[in-house]
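The complex appears here minus one protein chain, its other protein chains still in place.
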Amino acid sequence: MTQAMADAMRPPFPAERGLDVYNKKLGMWIFLASEVMFFGALIGSYVILRFGAAGDWAKPGVVLNIKITAFNTFLLICSSVSMVKAYAAIQDGYPDKLRFWLLMTILGGACFVGIQVFEYIHLVEHGFVPSGVREGSELAEMVAAGSLPAATMGLYGSTFFTMTGFHGFHVTCGVLSMLYLYVTKALPGKYTAQDFAGIEVVGLYWHFVDLVWIILFTIVYLV
Amino acid sequence: MTTVAAASHTAHAHHDDRSFIKKYIFSTDHKIIGIQFLFLSLFFLLVGGFLAMQIRWQLGFPGKPMPGGSLLPETMAPGGVILPEYYIQLVTMHGTFMVFFAIMLLLVGVYANFLIPLKIGAHDMAFPRINMASFWSAFAAGGVMLASMYVPEGAARAGWTMYAPLSAREDLSGAALGQQLWSVSIILFGLSSVLGSLNYITTVINNRAPGMTWFRMPLSIWALFITAILGLLAVPVLAGAAIMLLFEQVLGTHFFDPAAGGQVLLWQHLFWFFGHPEVYILILPAMGIASDLIANGSRKPIFGYHSMVFAICGIAFLGWIVWGHHMFVSGMNPTLGSSFMVSTLLIAVPSAIKVFNWMGTMWRGNLRFHVPMLHGVGFVAMFTIGGLSGIFMAATPVDMFIHDTYFIVAHIHYVLFGGSLFAIFGAIVYWFPKMFGRMMNEGWGKVHFWLTMLFYNMTFFPMHNLGMAGHMRRLYDPNIYDFLKPLQPLNTFISISAFLLFGSQIIFFVNFWWSMFKGKKAPLNPWEDNGLEWTLPSPAPHGNWETPPTVYRGPYEFSVPGMSEDYLPQTKKLPTDREPAMTPAHGH
Amino acid sequence: METAHKRPNYILIWVYLAVLTALELGLAFELPISKNVKLALLLFLAIWKALLVGLYFMHLKFERWNLRILAIVPIPLALILIAAGMSEHIW
Partner (left out) sequence: MAWWLPAQASTFAGSIDKGFLAILIITGITFVLVEVGLIVFVIRYRARPGRKAHYTHGSTPAEVIWTAIPAVTMVILGIASNGLWVKIKGRSSVPAGAYTIGVHAKQFEWWFTYPGPDGKLGRVKQSLIDKTSNPTGLDPDDPASKDDIVVRNQLHVPTGHPVVLYLSAEDVIHSFYVPQFRVRQDAVPGLEIRVWFEATVPGNYELGCSMLCGMGHYKMRAQVFAHTQADFDTWAADRAAKAKGEGTS
């Protein structure tokens, strides 16, 4: 970022030299550090539980639909690119391009959440629930037939829904805050090449959520 | 709530055009938020104290009807006699309220909020609205926790550490809604804590006044800054664990359920991974505040400022790799036990550095025993006992004997009451003028200090002996055991001392409220201190400074040779001082 | 004053991410390699992707070190927790 831009987003109060990053951006990075610990606790519990589990884990793709989730992953990656394009656009001073790319990002995120909700409904219908496998469901029959390991299905359900659920919650928060910025700031054209703090900050959050999904997709769906 | 209503009387001197609600209830001013936190946390301190008195009644006079106990419902204490299930709720809620809602809010909520902008010379926090959200989510968390005591089956009853599976299964604990509300409250509390922490960290990094370099910051600010980092990174782990616990209770997940492959020790690892940094969250700010009080009272620069800073950082760093010492006898891998023992013992080093530096500060000083100084010295004396008794628990073989006995109860109270709470009392008296524009009564403050010191030691010191005799924690009636029967007189003695200790807090309580309305009007700088906050009127106005202060030196320049006064404010420019190389101001 | 920083080619990063995701998907099928090798490869690809997002989209590559430290600090802490938790099962 250029010095002049950085200065515009600095508080007007003279201060001892800090991190040379404006407050909102620094605050977002600090918040993300705490988010790393939050997801670290959830993912760490999953790793510890799976590592110590008595039996095998269900094979990838048997319970979860990898294809639709792979598409969802792709969607989230695309929305990350559109977010960064929005950021580049306003940095260069094109508010109309910003509006376009931001809208794309919002749509991408909304689709991701929609598909995840669809996936959840589908899974629950098949009998995959946070407590494991629902009695008398399609999956319960598979467990009985031995094509799914009975010993670890409870942990599978617990960890899957907790991790992806909280990720989905974060995506939803991201979509809502981008929508808020889109309506209150981007549409009225309040962002300029000198002041686009909101876009950069929400972008950082959005990329972080994408980053978490990249890890989750690999360790939950593919391993 | 009384807390907010009372805030309204505090500052009528500065009339600005904000409405009453904006000014005192949904305020974004860090000082008002700090005062809100003060009322909230003092309220919970009182609640926690009441619970402790009930615990002590049962232990001192087991099975006897408690005075006023007939007011409690049949499900808690029929005829005033405490029931076992109510007793473990008392134990659980006393720990929860005191750790999360009293001490942590008093230090991190009140003093981080109130002091950071004032002491580094900022207008306000970096994110005032997030700051307000932090208070209101703490308020909600406290409300939920308080409400959980009034649901039909009563409050959570698995101890403040909430060990699963007892906490996770209602058929084993006997409480469903109470346990769930505990989890919900802790999740809200985690949110509040993260919002607060990110605010404190950003403010300290970016919003220091010109000349306020890192090594000119008061130790209280250093401690609060490091504490905020600990809170930022540790509390999300607790929130994650509490979420898993809530899902276990509500959705029937299996994280901690061995029958379905879950792991019981996972909860303990998560809880103590948060819990040990939490212990330092509860003591580091008290150490920082005590440093400020002792330097001021000794009229001497703090001894070894840099090593004090490094000791704070060292404690914070070691705090991440010692959590296993809470789990030596939990069935944890014994090799981990060995490594956790070594890292735990090493914490004695920075703690010793701090104690000796406080003594070094007093050495050849000119000690003024105002009430805050008394509390500062009391802090050092009592924290030393708490720190030393920790070494017994750190040594694994000895811990095997005294783990989960009253020895650990004595230890934690020496650190949290003798340490943190003494520093907090000192801090309240010390910054009372900046908060409310009046001084607290000096004489009654001294009476309160000495009575507290006396009864506090009478209450908690004998607990070491209880623990050495093998008295387990959280026993409803120790007389079940033959070998504990001879300890009953000691337990009764402790209980009577505890009642007297609680009684002497009334003095503080009355002094606090009386001084708020009738106390002596406070001058600008009643303690003749160097800090930036003392250049402001008492109480400090909204927005703090019209023009930012410029800082020329560290905060502990007392008794500088050649000066007529024995203090030298940070903002006073001497002919030899150079202007700081500050970053220029930028307009919009 | 100019755009002193080099702006990365975001579309190229996007192509990278898409290709790496496709590679991961390929690894999810039954392959004649051991489970551990597969796990290592998948983790490697995931970390690569995560680094691409962190370094380019979140601009960590163009930030000062003190901001990078902020982003890195929590990771070893989380790893310590995981390592201790896992060590319960290997003694």
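The chains carry the letters A, B and C, assigned in the order they are written, with residues numbered from 1 in each.
Just so it is clear, contacts are C-beta pairs under 8 Å (C-beta built on N, C-alpha and C of every residue); 3 or more make two chains touch, one makes a residue touch a chain.
Bear in mind that the values here come from a model prediction, so they are computed numbers and not experimental data.
Q: Please work out which displayed chains the absent chain touches and list them by label.
A: B
Q: Among B:352, B:516 or B:536, which one is in touch with the chain left out?
A: Only one of B:352, B:516 or B:536 touches the chain omitted from view, namely B:352.
Q: Using the definition of touch stated at the top, determine which of B:476, B:527 or B:545 touches the missing chain.
A: Checking the options B:476, B:527 or B:545, the one contacting the hidden chain is B:476.
Q: Among B:30, B:94, B:403 or B:438, single out the residue that touches the unshown chain.
A: Selected residue, touching the omitted chain: B:403.
Q: Going by the contact rule already stated, which one of B:329, B:510, B:524 or B:581 would touch the omitted chain in the full complex?
A: From the options B:329, B:510, B:524 or B:581, the contact with the absent chain belongs to B:329.
Q: Identify the residue among B:269, B:300, B:434 or B:542 that touches the chain left out of the display.
A: Answer from the full complex: B:300 touches the omitted chain.
Q: May I ask you to list the residues on chain B that touch the chain which is not drawn?
A: Output for chain B: 84-85, 88, 91, 157-159, 163, 165-166, 169, 172-174, 258-259, 262-265, 298-307, 329-331, 334-335, 337-338, 341-342, 345-346, 348-349, 352-353, 355-357, 359-360, 362-369, 377, 380-381, 384-385, 388-389, 391-392, 395-398, 400-405, 462, 465, 468-470, 472-478, 480-483, 486-487, 490, 558-561, 566.
Keep this in mind: only the chains that are shown with their structure count from here on.
Q: By CA centroid distance, what chain is farthest from chain A?
A: B
Q: What pair of chains is linked by the most C-beta contacts?
A: A-B
Q: How many angstrom between the C-alpha centroids of chain C and chain B?
A: About 38 Å, centre to centre.
Q: Any idea how many Å lie between the Cα centroids of chain A and chain B?
A: Between these chains, centre-to-centre, one finds 35 Å.
Q: Using mean C-alpha positions as chain centres, tell me how far chain A is from chain C in Å, no decimals.
A: From the centre of chain A to the centre of chain C is 15 Å.
Q: Could you list the positions in chain A whose residues touch two or more of the other chains?
A: Residues 19, 21, 26, 30, 33-34, 37, 40-41, 45, 48, 52 of chain A touch two or more partner chains.
Q: Return the residues of chain C touching two or more other chains; collapse runs of consecutive numbers into ranges.
A: 73-74, 77, 81, 85, 88
Q: Where on chain A does chain C make contact in their complex?
A: 1-4, 19-21, 26, 29-30, 32-34, 36-37, 40-41, 43-45, 47-48, 51-52, 60-61, 66, 70, 73-74, 77-78, 80-81, 83-85, 88, 203-204, 207-208, 210-211, 214-215, 217-219, 221-223
Q: Where on chain C does chain A make contact in their complex?
A: Residue positions touching the partner: 1-5, 7, 10-11, 13-14, 17-18, 21, 24-25, 27-28, 39, 42-43, 45-46, 49-50, 53-54, 56-58, 63-64, 66-67, 70-71, 73-75, 77-78, 81-82, 85-86, 88-89.
Q: Residues of chain B touching chain C in their complex?
A: Touch residues, chain B against chain C: 233, 237, 263, 265-266, 269-270, 273, 320-321, 324, 332-336.
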